[in-house]
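The complex appears here minus one protein chain, its other protein chains still in place.
Chain nomenclature is as follows: A and B, assigned in order of appearance, with residue numbering initiated at 1 for each chain independently.
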Amino acid sequence: MSSQVSTDSQGLLDEAEQGASLWQDAWIRLRRNRMAVAGGVTLLLFIILAILTPWIAPYNYEAQDLDLGASAPSAAHWLGTDVFGRDVLTQIMYGGRVSLAVGFIATAVALLIGVTWGAVAGYVGGRVDAVMMRMVDILYALPFMIFIVLLMVVFGRNVLLLFLAIGAVEWLTMARIMRSQVQSLRQQEFVEAAISLGLSPTAIIRKHVVPNALGPIIVYTTLTIPSVMLLEAFLSFLGLGIQPPQTSWGLLISYGAETMEEYPWLLIFPGLALTTTLFSLNFLGDGLRDALDVRGSKD
Amino acid sequence: MLRFILSRLLQAIPVIFIVITATFFLVRAAPGGPFDAEKVVLPEVKRALEAQYRLDLPLHEQYFAYLGDLAQGELGPSFKYPGRSVNEILFSGLPVTAELGLYALLIALLIGVTAGVFASLKPNTRQDYIPMSLAMIGICMPSFLLGPLLVLVFGIYLEWLPISGWGAIPGDKVLPSITLGAAYAAYVARLSRAGMLEILSQDYIRTARAKGLPEWLVVVKHALRGGLIPVVAFLGPAFAGLLAGSFVVETIFQIPGLGRFYVQAAFNRDYTMILGTTVFLSSLIVLFNLVSDVAAAWLNPRLRSQISGGGK
Partner (left out) sequence: MRPCRATDRAGTHTNKLRKTGMDSVIDRQHSRFLPRTLILLLALGLLSGCGGGESNVVSGNRDGILHYGNGAEPQGLDPHVVTGVPENHLIRALFEGLAVKNPITLEPEPGVAERWEFSDEGRIITFYLNPDAKWSNGEQVTASDYVWSWNRALHPETGNLYSYMLYPVANAEAYSKGEIADFGEVGVKALDDTTLEVTLNTPTPYFIQLMDHYSTFAVHPETLLQFGKMTDRFTPWTRVGNIVSNGAFVLTDWALNRHIKMAKSDLYWDRDKVNLNGVVFYPTENVVSEERMFRVEQLHYTQVAPLDKIPVYRELADTPYVQAPYLGTYYYLVNTDRPPVDNVKVRQALSMAVDRDKLVRSVLQHTAVPAYSITPPDTLGYYPPQIFSYDPDKARALLAEAGYPNGEGWPGLEIIYNTQEAHRKIAVAIQQMWKSELNVDITIANQEWKVYLNSVSQRDFQVARRGWIGDYVDANNFLDLFITDGGNNNTGYSNPVYDDLILQKAPRAPTREERYALFTQAETMLMEQMPIIPIYTYTSKHLVHPSVEGIYPNLMDSLNLKYVTLNPDRSLPEGLR
């Protein structure tokens, strides 16, 4: 996600006369936004934790103590243990590695396809637009589950497939939103001006249209990441994705939901991890949006 | 405008046709058939079953036979529920799921738009953070989690509301509608906040403000229309998605809707049911995407003039 934003900002930077200062302005504005900074720092912390997990996790994530079973948080197990007597903190840390990777990579795939597709369809319009968007309709309508099962039959079980499968569904709505944004932007004066200046359509899309349509896209992206993390759990149930004893936040939450009355800690802590990520993402996303909003900044 | 809608409806024909064809062959390629069961089916029994369901014909003949039936509006017998036709099952579940989806969407819009608009008026203040945080809880709470939680609190501890059924006991529609709507509320809130912020910085809004119009009038009369464009673009697929997504809610609350059949058909390899629900869902998707595009066009004055005038 972050790479996407910076390329687009790069486009802004090339174009705008006072480009360098704009980019700096954005950075300064972002830094002034305390919530965005807090969100960014939290996310960074989560990512560092995920990377360091194999060295700093308090327990072996496979180690079971069946006779201990599910136990409430204690001095030995800060966040309690699951039904196999495994340490929940360790589970969440390892789960975070999977969820963050899936969340960011799959969303990036969806973003890349969706934004490009939507921008081209919306900008070019006419017959091209019709064909491209009807293809989106077709993909919406195909039975997703059968598609997943077939993917597995053809390619075997593979984590890369997981990204592909998630990317394949998540880009569709992204493309629709992008297209509607681009359509409304296309009639704006600055785009018309760019056209009359004889800029190539690619350049116009890249430098004028995409950066200005970023607001809703950033927002939708920050919402997509957590839902992708939950989608991963569903795909894992279908057999695609990760297999036990590997785990993820989505899986931990769905297991925890089954026993919310008996062992609430199995739901609350993984839930908190996901919620914190979502809120951090949203604050950071809002901050980015505000910081990059050229027109808004003039006020 | 009419030409625009007509041309889109014409485009729907190849879309649905491609979806049917692709689905027909995809489901046949998936491993496992409708008659596979834990206890093995005797070969002679399997042959008899395949004959009864026309599965003994070559695949292309089955395909054309299906298209023939479809042209007459006949979706065939269900594999999983012998004695029931897919048509019958669809029509029994549809009103329920549509009603559930409608309530959920209204709840999502009510919560989402309100929160989003309020937040956008004073971005990055408490008026922004609090409603947005509330709206966003919906997204961290997938329905398989929110549903049982609401049941526990309002159904079991407080005993305010029934916990299962649809239309059988007064009030039994409340919890499922909220459960299904909550996830979409977050999307709507986020998208409308972003859309509003975009619009509120536009020149014409500043002009309106400069004219001394009261803030609420500026928002309601001028800003909302443009600010909701991303929401409307999202609503089309969202409503179709509600139908598929209602599976979890229908299972938790024992609701006799379509979502359960849509998902279970795939698990059961109920070929005719998969195709039937897919045909139906693809028509809905085409329709709702069209409605949402038309609505977006109407909200966007420039686009509207282009569509009604140019009629591409």
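A few notes on this one:
Quick note on the criterion: a residue touches a chain if its C-beta (ideal position, glycine included) is under 8 Å from a C-beta of that chain, and two chains touch if they have at least 3 such contacts.
Quantities reported herein were computed from a predicted structural model and do not represent experimental measurements.
Note on the undisplayed chain: of the listed residues B:11, B:254 or B:283, the one touching it is B:254. For the options B:93, B:142 or B:276, the residue in contact with the chain missing from this view is B:93.
The chain not shown here is touched by just one of B:20, B:75 or B:163, and that residue is B:163. For subunit B, the residues touching the absent chain in the complete assembly are 30-33, 36-42, 44-49, 51-52, 77, 80-84, 89, 92-93, 99, 102-103, 106-107, 109-110, 113-114, 148, 151-152, 155-157, 159-171, 173-174, 177, 220-221, 224-225, 228, 232, 251-257, 260, 267-269, 291, 295, 298-299.
In the full complex, subunit A touches the hidden chain at residues 62-64, 66-67, 69, 83-85, 145, 149, 152-153, 157, 236-239, 243-245, 255, 258-259, 261-263.
Quick note on the criterion: only the chains that are shown with their structure count from here on.
Each chain gets a centre from the mean of its Cα atoms; for subunit A and subunit B, those two points are 21 Å apart. Residues of subunit B touching subunit A in their complex: 7, 11, 14-16, 18-19, 22-23, 26-27, 29-31, 123-124, 129, 132-133, 136-137, 139-140, 142, 144-145, 148-149, 152, 186-187, 190-191, 193-195, 197-198, 201-202, 206, 226, 229-230, 232-234, 236-237, 240, 244, 263, 266-267, 274, 277-278, 281-282, 285-286, 289, 293, 296, 300, 302-303, 306, 312. Every residue of subunit A that touches subunit B in the complex is listed here, in rising order: 33, 35, 125-126, 130, 133-134, 137-138, 140-147, 149-150, 153, 172-173, 176-177, 179-181, 183-184, 187, 215-216, 218-220, 222-223, 226-227, 230, 253-254, 257, 260-261, 267, 271, 274-275, 278-279, 282, 286, 289-290, 293, 295-296, 298-299.
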